[in-house]
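First comes the structure, then the notes that go with it.
The complex appears here minus one protein chain, its other protein chains still in place.
Here is chain A:
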Amino acid sequence: MGLDFGVEVFQNEYLPEGEARVDAILTVSATGTAAPVPVEGAAEVLIIDTSGSMRYPPTKLAAAKQATEVAIDTLRDGVVFAVVQGTDEAEVVYPRGSGLVAASPQTRAAAKQAVARLRADGGTAMGRWLLLADRVLATHTGSGPRHAILLTDGQNQHETPQQLGRTLDKVAGRFTVDCRGVGTDWEVSELRRISEAMLGTVDIVADPAWLAEDFRAMTAAAMGKAVADVSLRLWTPEGAEVVFLKQAAPGLLDLTGRRTESGVRTGDYPTGAWAGGESRDYHLCVRVKPAKVGDRMLAARASLVSPGGDVLGQGRVLAVWTDDTALSTRISPEVAHHTGQAELASAIQEGLEARKAGDAETATARLGRAVKLAHESGRTDTAKLLAKVVEVQDPATGTVRLRARVADADEMTLDTRSTVTRRVGKG
């Protein structure tokens, strides 16, 4: 361990008489100068799509190989790792035979040689890749983070969505996965489904040449994690229910369905691994039994809990009923901001979906709404991406026209980045 976790709660605790819904933003921060996990604690699996489609254009496989080599170079000495190639089957290409091997100048060189020999051929079945990664990581005895990078250029054609779903149910919580889509032939929703289940990120690498830097950053981030498998434990009072718990920043991630009961009126939600200096926001919505005006209630207690059950940090969500409307109508800027960010993400996703389905009216309305929200919350990055998909006439009112010709990469970039959020007052 060694990190200090703090939980800050942002909310307006004053509710009008009879109100049952309590909203709060929990800002969880890991502080301290704790060294990253001892190297022997961490494990990394690099999963490279070598299906037939990776052959065209030829630079694609070459870039993927190069990126994998950069990732291998980023592994610190002693971190155990493996390289898996995925087609409609999955195979460990390094180390040959069993499980994982500790990174050293010799093993890194041997791994890079194995990667250089990879050839593209066959289909795509990502669930099988994840199952193999799980088997390989299961041989790891260290207590540190287990992480995988999944690189693909295509769609999951050689297994059904149901099969993938069953696999995700089985392996979720056992390791985290960052997904990268190269080119524009992959499905954003498919990789998002995997990264959300595996508490990782998803992004598009439209140009294979960018892969190396991205792989280096991802591997470095994974190796920087100091504490693995931290849970957010929520206690709620009798008669209350958690409406939702969503990670709200740095990216959107709905954790509501990931609850496991851990005690009386208490449930745990996985948050994955944490690095020193890391901070995340969670939006909690609880429905409680309203009490009398003047009464004060603990609507939820949020604790960060280590795998061993130690409470690492704690925060309280309160509710006070009042007939003073000046108090109860006050809006928490943090809650409002994240509610807006979540709406921005869903407006983009729904707009793009409608556009794909040929429903121009809905697409225009939703993407227009997204433009307006991006404008209001100062999301210039998102506004720029939106402008490649729609012609913006007035950002303040969200008046837009759909562009007739949109580059696939632009559309996919907008879609994947829609779940990236910005925090209050952080520009």
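One rule holds for everything that comes next: a contact is a pair of C-beta atoms (placed from the backbone, for glycine too) under 8 Å apart; a residue touches a chain by one contact, two chains touch by 3 or more; residues count from 1.
Methods note: contacts and distances are computed from a predicted model.
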Undisplayed chain, where the name is taken from the UniProt record, one of "Sugar ABC transporter permease", "Serine/threonine protein phosphatase PrpC", "Peptide/nickel transport system substrate-binding protein" or "Fe-S oxidoreductase": "Serine/threonine protein phosphatase PrpC"
Contacting the left-out chain in the complete assembly, out of A:213, A:310, A:323 or A:394: A:323
Hidden-chain contact residue, picked from the options A:21, A:296 or A:401: A:296
Omitted-chain contact residue, chosen from A:100, A:273, A:288 or A:342: A:288
Touch list for chain A against the chain that is not drawn: 236-240, 288-289, 291-299, 301, 316, 320, 323
